[in-house]
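Have a look at the structure below, then the notes.
Shown here: the complex without one of its protein chains, the others still in place.
When the chains are written out, they are named A, B and C in that same order, and each has its own residue count from 1.
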Amino acid sequence: MIRTLKTLAMVAACVSFSGILALSIWTIAGQPAPVNLPQLLSENMARSGVEHPVTAVLLNFRSYDTLLEIGVLVIAGIAGISMAKTASLEDPELRTSDSLLYGLQRWFVPLMLMLAGYLLWAGAHRPGGAFQAGAVLAATGVLMRLGGVPMDFLRPGLLLRLGLVLGFTVFLLVAVASVIGGDAFLAYPPELTKPLILIIESVLTLSIAMVLLALFVSAPVNDAEDPEEGSS
Amino acid sequence: MTAPLLYALAGAILCGIGLFGLLWLSHLLRKLVAFNIMGSGVFLVLVGLPQHQGGQDPVPQALVLTGIVVAIAATALAVVLIRRYYHLSGLTSLTGEPASREGAPE
Amino acid sequence: MTLWLMAGLLFTPLAWAVLTLLTDFAWGRVVTWGGIVVQVLVSLGLWLAVSRDGGFYYGLGGWEAPLGIELRVDGLAVTFVLLTAVVASACGFHAGVYIDPDKPWHRYFWPLFWFLWSGLNAVWLGGDLFNLYVGLELISLSAVGLVALGGKAAALRASLRYLLAALLGSLAYLLGVALIYGQFGTLSIAGVVFWLEDHPVPAGSGLALALMVTGLALKTALFPLHRWLPPAHGIAQSPVSALLSALVVKASFYIAARLWLELGEPLGNLAAAQLVGLLGSAAVVWGSWLALRQSALKQVVAYSSVAQIGYLFLLFPLTYSVSESVSQQAQQGITLQVISHALAKAAMFLAAGNLILSTGSNRVDALTGVSRFLPFSLFSFGLAGVSLMSLPPSGGFAAKWLLLQASLGSGQWWWVLVLLTGGLLSAAYVFRIYRASFLENSETDEFYHPSRSLEVIPMVLALMAIGLGMVSEEVLSVMALPFEEEGSP
Partner (left out) sequence: MTEWLLDGLLVVALLVTAAAALLSRDLFRAVVVFIAFGLLMAVAWVRLQAPDIALAEAAIGAGLTGVLLLDAVSHLGRARPRGQDKGGNGQ
C-alpha cells in the first residue's frame, strides 16, 4: 500500500516535471532567439577548412570541447582497464563456435572496415566523421572478439595504453603547436587547417575505437581484489 | 507547431520517463537504460528547440554528437563497475545490504 | 607572455596525464612531481599576470564567442586556479608516498589525477555553458575512477552511487543549457548577460536556471541530495578524499554561483533564493549532527563536508535583491569559505589518512592513545578543525564574519543562527575525535609510524587555512580587480 502510494507520488512528480518542461519549451519556442548562430557559422565556414558544418564546429570552432570530450573517453578507458587486472582474454566462454556468428564475421568484418573508412573520409564534406567511423570500427572489433579472435593488443599493457591516448596526444600536440607558432591554443594555421583536421580525425577514429573496445573487453572480471584502507 | 517542436516536446516527455526510471528502478542496469533514455530526451530538446524557428542548426547537432560520446563513455564505465560489483557482492542494486547508516528515507 | 601561460595551464595537465599513463607508478610519480612544480609556477604566473593587468577573455582556437569557446580569465578564476594548484600538489605529494606502489592498478592513479586537475582548470576558466558541461563530466568520471580504484565491493558501491548522482546532475544541467540555447541562441554566459542588460526578461527562462542550479546542487551534494557523498568520500584513499572534498564539489558549486550571480537577478526569484538558503542551513545542521554520530573517522570528516557545503549556499539568499555592498560582502565571505574549507578539509583528510595508516583502523574509538605516537598529525587535524569551527584568526572565521555582516546588513538575521549552530556543532565533532585520541589505553602499543613527509603536508595546509584569516584582504583584493572587456561578449 505504501509502495503503491510512493509509486503514484513519483509518477505524479515525473509527469509534472515533463509538463512544466514542455510548457517552458512551448513558451520559448514562441519567441525568436536574439543571436543567429547558424548564420554566423555559414559566414565563417570558408575559414574553417572543411565543407561540412558539423565537422567544422566539432574540429575547428568548438575544438576545445572535442579535445576535452576525448579526454572523458580516455578517462573511462583508464578507469575500465584499471578494473581488468590480469588478462581475462583467455576466457573460454567468449570463444563461441556459433556458425551464424562465424558467417556474420566473415562477411561483415571487411564490409564494416570499409564503412568505417568511408565514414572517416566523408566527414570533411558530408555527414560522417571520426565519431561514427570510430564507433563502427569498435563494433567491428566487438564482432571479431565475440567470434573468438584473440586480439592480443587489448591486453592491458603499453601497447593498449599507447592506443588509448594516440588520438588524444596528436590532438594535444597540434593544439600546442599553434601556441608555439604564436597563436591562441588550438588555432590552426590557415594554410594547414584541412590536412591537420584530417590527421586529427584519422587518429581520433583509431583511439575512439580502441577505448570502446577496451571497455568492452575489460568488462569480464576476475577474482583479484584489494582491501581498501582502514577496513577493520 | 513544427516537426522539430514536436520532437522537442517528445524529448520533454522522454526526460520525465527517464527521470522516473533513474529514481524509481533499483536494478543498476535498468537505471543505466533510464539514464540513456533521459539523455536522448535532453538531446532531442537541444536540437529540436532551436530548429523550430531557425531551420537546420549545425551547432547543437555537434553538441549532441559530443554528448553521445560522453554518454557512451559513462555507460561503458558504469557497465564495467556494475559487472565487477555484482561479481564481488552478488547484488544488482544499491538498495540491498549494506543498509544506509543515517536513517533518512531512501 | 599571458598567451604562453594560458597554453601552459590548459595543455600541461593533459600532457602529464598522457605521460603518466604510459609509465608505471614509480616513474609516474617522478613525472607528476616534476609536473606539479611546473603547474604551480604556471598558475602562480597567471595569478600574478592577472593581478597586475586585470582579467581578460581568451578565445580558444582564435574564435570569439558565440561561434567559438571563450574562457573568462578574471581575478576569481585565477584565485581558484591557484588554490587548485596548492591543494592538488599537496595531495599529489602525499599520494606519492601514501599509495602502495606495488599494486599494479595504482599506476592509473596518476593519469586520473591529472585529468581531474585539467578538468578543474577548465571549469574555473570556462565561460561557455556547454564547455562547462564537458569539464564537469571530465571531473566526475575521473573522480569516480579514482574512488573505484582498487575495485573492492564497497568502493564500487560508493563509486556507482556517485556516478549515477553525477550523471543525473549533469543531465539536469544540460537540459537547462538546452533551454538557454533555445531561448538566446548562444552558449556564452557573457553573451546571455549582455543581451539581458537591455532587453526585457523573456518568459519561460526561469526553468532553465532552476534546472541548471538543481543539477549542480546534486553534484555539490546539497542537502537533501547529499546522500551519495559520505560513502564516496569516506571509502576513497585519503589523498583522493582530500581532492574530492576540497576541490571537486567546489567545481559544481562554482558554476552554480557564477550562474546565480550573473543570471539570478533577472531569472530567479526571492522564494527560490530563500529555499536554497534554507536547504543550505539544513545541510549545516544535519551534516554536523551526523558527523557527530559517525563511528568511522573518515565518515566524520565526510559528513563535515556536507555541513560545510551548506554554508556555501547561503550565497543565494544573501545576494538576491540586496544592496551592492551587502552582495559584495556575501560574495567575499563565500569565496573565503571555499578557500578555507578547501585547505582545511584537505588537511583534515590527509591527517586522517595518516592516523588510519598508523592505527590500521578507520574507527574513531581505535584512536585511543594515538596522541602519544602521532601528535603532529593530530595537531594538523585540530588546526584544520579550528578553521572549520571558525575560530579567529582562521580563514573560516574571516569567512563567517563577512557572512554575518552580510546577513545583518540585508536584514536576514535568521542566517546568523545557522552560522552559530554550525560553529558549535563542528566544535563538538572535532573535540570528539580529540577526546578519543587522548584516552589512554594500555593494551594497544603498536602503532605504525608513517614517514615524516606525510605528516608535514597536512600541517602546511592547516597552517595555510589558519593564516588565510590574516591575509584575507590581500586575497580578496585580486577578485575586485577591473575586468578588461576586450573580448566581445
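Keep this in mind: a residue touches a chain if its C-beta (ideal position, glycine included) is under 8 Å from a C-beta of that chain, and two chains touch if they have at least 3 such contacts.
Not measured: the values here are computed from a predicted model.
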Specify the residue from the set C:T12, C:S241, C:N362 or C:S437 that touches the hidden chain. C:N362
Which residue, A:V136, A:L160, A:V176 or A:A214, contacts the hidden chain when the whole complex is considered? A:V136
Out of A:V54, A:V74 or A:L164, the sole contact with the unshown chain comes from A:V54
Of C:G145, C:P231, C:G268 or C:G469, the residue that touches the missing chain is C:P231
Which subunit B residues touch the hidden chain? 3-4, 6-7, 10, 13-14, 17-18, 20-21, 25, 27, 29-30, 32-34, 36-37, 40, 43-44, 47-48, 51, 56, 61-62, 64-65, 68-69, 71-72, 75-76, 79, 82-83, 85-92, 97-98, 101
State which residues belonging to subunit A touch the missing partner chain. 54, 119, 127-129, 131-132, 135-136, 138-139, 142, 212, 215-216, 219-220, 223, 228, 231-232
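In this text, only the chains that are shown with their structure count from here on.
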Once you find the CA centre of subunit A and the CA centre of subunit C, what distance in Å lies between them? 28
I need the residues of subunit A touching at least two other chains; which ones are they? 21, 25, 28-29, 33, 36-37, 41, 62, 65, 69, 72, 75-76, 79, 83, 225
Can you list the subunit B residues in contact with two or more other chains? 8, 15, 19, 45, 49-50, 52, 54, 59, 63, 66, 70, 73-74, 77, 81, 84, 88
Can you list the subunit C residues touching subunit B in their complex? 130, 134, 137, 141, 144-145, 148, 151-154, 156-157, 159-161, 163-164, 167-168, 171, 174-175, 177-179, 181-182, 185, 187, 224, 227, 290, 294, 299
Subunit A to subunit C touching residues, read off their complex: 20-21, 23-25, 27-29, 31, 33-37, 40-41, 44, 60-65, 67-69, 71-72, 74-76, 78-79, 81-83, 85, 158, 161-162, 164-165, 168-169, 172, 175-176, 179, 182-188, 224-232
Sites on subunit A touched by subunit B in the complex: 7, 10-11, 14-15, 17-18, 21-22, 25-26, 28-29, 32-33, 36-38, 41, 53-54, 56-58, 62, 65-66, 69, 72-73, 75-76, 79-80, 83-84, 131, 208, 211-212, 215-216, 218-221, 225
